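Of the protein chains in this complex, all but one are displayed in their positions.
Let's turn to subunit A:
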Amino acid sequence: MKSQTTLKMMLAAGAFSVAMSHGAHAQDTVKIGSVLSVTGPASFLGEPEDKTLRLYVDKINAAGGVAGKKLELVIYDDGGDANKARTFATRLVEDDEVVAMVGGTTTGTTMAMIPVFEDAEIPFISLAGAIEVIDPVRKFVFKTPHTDKMACEKIFEDLKKRNLTKIGLISGTDGFGASMRAQCVKVAPNYGMEIVADENYSPRDSDMTAQLTKIKNTAGLQAVVNPGFGQGPAIVTRNYAQLGMNTIPFYQSHGVASKSFIDLAGAAAEGVRLPAAALLVGDKLPANDPQKKVVTEYKQAYEAATKQPVSTFGGHAYDGLFILVEAMKRANSTDSGKIRDEIEKTKGFVGTGGIVNMSPTDHLGLDLSAFRMLEIKGGDWNLVASGS
């Protein structure tokens, strides 16, 4: 009998202490939400983003949290499905009651989630590439990755320096490729570029020699640009070399800016140029480069924790998280509206993707200097000295 009473008391005490700690917990933490495509076709984007967020939230908490509060990260995996993303976004807002959101791996999932966060008036820092996310500007929506329009402009800037104006496009028909192709066509006249060939391939095609042969035989062709991501550009690059087109300057997009592209394309990748974030060439940046410290530290931390090579996609998540954390510190509050105002006031934030200067009309805050023009030489990225 006695032992039973003791047991009951212990249980009651246990329940009470759980309730207490839960209450205390809720007061000292602030919830940040995220919906990422950790699995599915965009997993190569979502996975490093997921790992980066978890890694740095732990680091921030170990260092005492933000404005006296610990961060609590709530991550859902949408598997690349926009419908699921929207459901999870609603759950973050209604059940988890997050104060802000860093996530949205693809443009598709981001666009599906925007209305939820706009309605709830919760700041949403997206990790998706396309310019539609921040153009037109929405009050609560920001993003960290460079846009495809900037990639086109950077490539055209380089072409102009080399006095090459007649270009051929070979684009993937996936969302990324199609969007970047459209942006390139749009900004080409601003740089005096003439598009003399315009071919496409499906993202899962295994052979692009037919399209490349057509481009190769176009009169007056001076350079070729390949907007696309995934394995498609690697096959295009291999076919490009196979057809002996290496003498024609070849540009890839920031969509292939990961080491696996060089591995897959092999020797064929030699001489290929592409615009990419400083993160890829952290060790090659001059010591006085403002981004040098951030990118080398992130690279070391990420690679030590995950044993995988760093990618720019994880870097976007790093930038998003720290833009948010800095804004929370400045606001010294967990009020979503105040945090939003401070995110918009972000100035001179040095991230892995570039130096961010946001304004009420610019919710990205990057300019062309955020992109570095790289050339693949000896199986590695090399900075192209400006003017060459």
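As a working rule, a contact is a pair of C-beta atoms (placed from the backbone, for glycine too) under 8 Å apart; a residue touches a chain by one contact, two chains touch by 3 or more; residues count from 1.
Keep in mind that, in the parts below, contacts and distances are computed from a predicted model.
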{"item": "From \"Branched-chain amino acid ABC transporter permease\", \"NADH-quinone oxidoreductase subunit K\", \"Lipopolysaccharide export system ATP-binding protein LptB\" or \"Acetyl-CoA C-acyltransferase\", the hidden chain's UniProt protein name", "value": "\"Branched-chain amino acid ABC transporter permease\""}
{"item": "Hidden-chain contact residue, picked from the options A:Asn83, A:Asn190 or A:Ser260", "value": "A:Ser260"}
{"item": "Hidden partner chain, touching residue among A:Thr209, A:Thr334, A:Asn357 or A:Asn382", "value": "A:Thr209"}
{"item": "Option touching the unshown chain, where A:Gly68, A:Gly244, A:Pro286 or A:Gly348 are the choices", "value": "A:Gly244"}
{"item": "Touching residues (missing chain, whole complex) on subunit A", "value": "39, 41, 43-44, 47, 173, 199-202, 204, 206-207, 209-211, 213-214, 217, 230-231, 234-235, 241-244, 260, 263-264, 266-267"}
